[in-house]
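Dumping the structure here so I can ask a few things about it.
Removed: one protein chain of the complex. Kept in place: all other protein chains.
Order as written gives the chain letters A and B; numbering starts at 1 within each chain.
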Amino acid sequence: MLLLILDLLGIAVFAVSGALLAVRQRFDIVGVLVLAAMTGLGGGWIRDVLIGVTPPTSLADWRYLIVPVACGLLAFWFHPALERMDRPVIVFDAFGLGLFGVAGALTASEHGAGPVPAAILGMVTCIGGGIIRDLLAGRVPVVLTTGELYAIPALAGSAVAAVGFELGAPTVAVAVPAAALTIGWRLLAIWRGWRAPSPRRT
Amino acid sequence: MLLLILDLLGIAVFAVSGALLAVRQRFDIVGVLVLAAMTGLGGGWIRDVLIGVTPPTSLADWRYLIVPVACGLLAFWFHPALERMDRPVIVFDAFGLGLFGVAGALTASEHGAGPVPAAILGMVTCIGGGIIRDLLAGRVPVVLTTGELYAIPALAGSAVAAVGFELGAPTVAVAVPAAALTIGWRLLAIWRGWRAPSPRRT
Partner (left out) sequence: MLLLILDLLGIAVFAVSGALLAVRQRFDIVGVLVLAAMTGLGGGWIRDVLIGVTPPTSLADWRYLIVPVACGLLAFWFHPALERMDRPVIVFDAFGLGLFGVAGALTASEHGAGPVPAAILGMVTCIGGGIIRDLLAGRVPVVLTTGELYAIPALAGSAVAAVGFELGAPTVAVAVPAAALTIGWRLLAIWRGWRAPSPRRT
């Protein structure tokens, strides 16, 4: 139950980021709702399709669907207020990242993926929705270009979760430190200005 | 048999729209055929992958494949004539929308999707191909931005079909009013200039 609430909270934060981008790009109501849904749920859908869980859990369960719709409508009407909340959104987003990565890696592991694919699928759960959001909005996916430490902490937490599962550790003993690694690294990176490296320019 | 013909007609209209966009963007023959195929069949492929029907019906059956190839070649050679047919194309497109939504929702329902996911998958069948077309052509998907009443009538018809299936109504009794709702709403919206709302500008 706690896990479901945390999962829905992560979806909500991602959905708001998608909906606000749609508003900024002057999308209509359909665009706002589609971007909210794909940003919140798209990463999980890609993961589920890749491991053969069809229909994806969050497509079959209306509780998952109602969250991005509500967030999309909220952003549609109250986007000026939401835009001003960027500080708390960054922190919530870090928590969403930690939860999505761990949940994604454990879901993949439970469906028979080895630790390496499971770690990758955890990261895919984290960044897939944002990549779809950016493609639909006509911009190059920010997760690939800005040097933000985003995908790397997500992969690290996912890897810890996948290895812990492989070693047979109890779920809570795996999930908490794995999510904490992602969240802590992400927040420290924002606070201290740590960056991922980029290729030397020539 | 009638259903197959209607389905192929819908694919043909969508394929022509993809092929003509490819011609306008100066794609080569490969681009024209790929855009024709993905616009006509892409929405159904996404739906089938999401509900676990693999390979997608319209990939396994050559009768579905030959339609976009023929439409692509037609557009390749006769695009000036086809471009002038935009009025009938808009009407055919509305019929394609109604048929795709209902067929998509019923297919999803038959494979065990509940009414809410089935309605969404009906809409995905309608708009998925056009979204892939626009992404491949390097433009923001028009269905998300223009305020046209397109996805919303599609979702409405899909929802009626999905709920009718859930209630155990016979297929024809469900499909005809559901498709009529989509087609009628779409044509009225074009005729009367109805628009979907967009967020207030700030």
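Just so it is clear, contacts are C-beta pairs under 8 Å (C-beta built on N, C-alpha and C of every residue); 3 or more make two chains touch, one makes a residue touch a chain.
Note that this is a predicted model, so its numbers are computed, not measured.
Enquirer: Please identify which residue in B:Val67, B:Leu136, B:Ala175 or B:Ala189 touches the non-displayed chain.
Expert: B:Leu136
Enquirer: Tell me which of B:Pro56, B:Gly96 or B:Pro141 is the one touching the absent chain.
Expert: Spelled out, the listed residue whose C-beta touches the missing chain is B:Pro56.
Enquirer: Touching the absent chain in the whole complex: find that residue among A:Leu82, A:Val102 or A:Ala151.
Expert: Considering all chains, including the one not shown, the answer is A:Ala151.
Enquirer: Thinking of the whole complex, not just what is shown, which of A:Ala15, A:Leu33, A:Leu82 or A:Ala113 touches the missing chain?
Expert: A:Ala113
Enquirer: On chain B, where is the contact patch with the chain that was removed from view?
Expert: Touch with the absent chain occurs at residues 22-23, 25-32, 34-35, 45, 49, 52, 54-56, 59-60, 62, 65, 75-77, 79-80, 135-138.
Enquirer: Identify the residues of chain A touching the omitted chain, counting contacts across the whole complex.
Expert: 49-52, 108, 113-114, 116-117, 120-121, 131, 135, 139-141, 143-147, 150-152, 196-199, 201-202
In this section, only the chains that are shown with their structure count from here on.
Enquirer: At what distance in angstrom does the C-alpha mean of chain B lie from that of chain A?
Expert: 29
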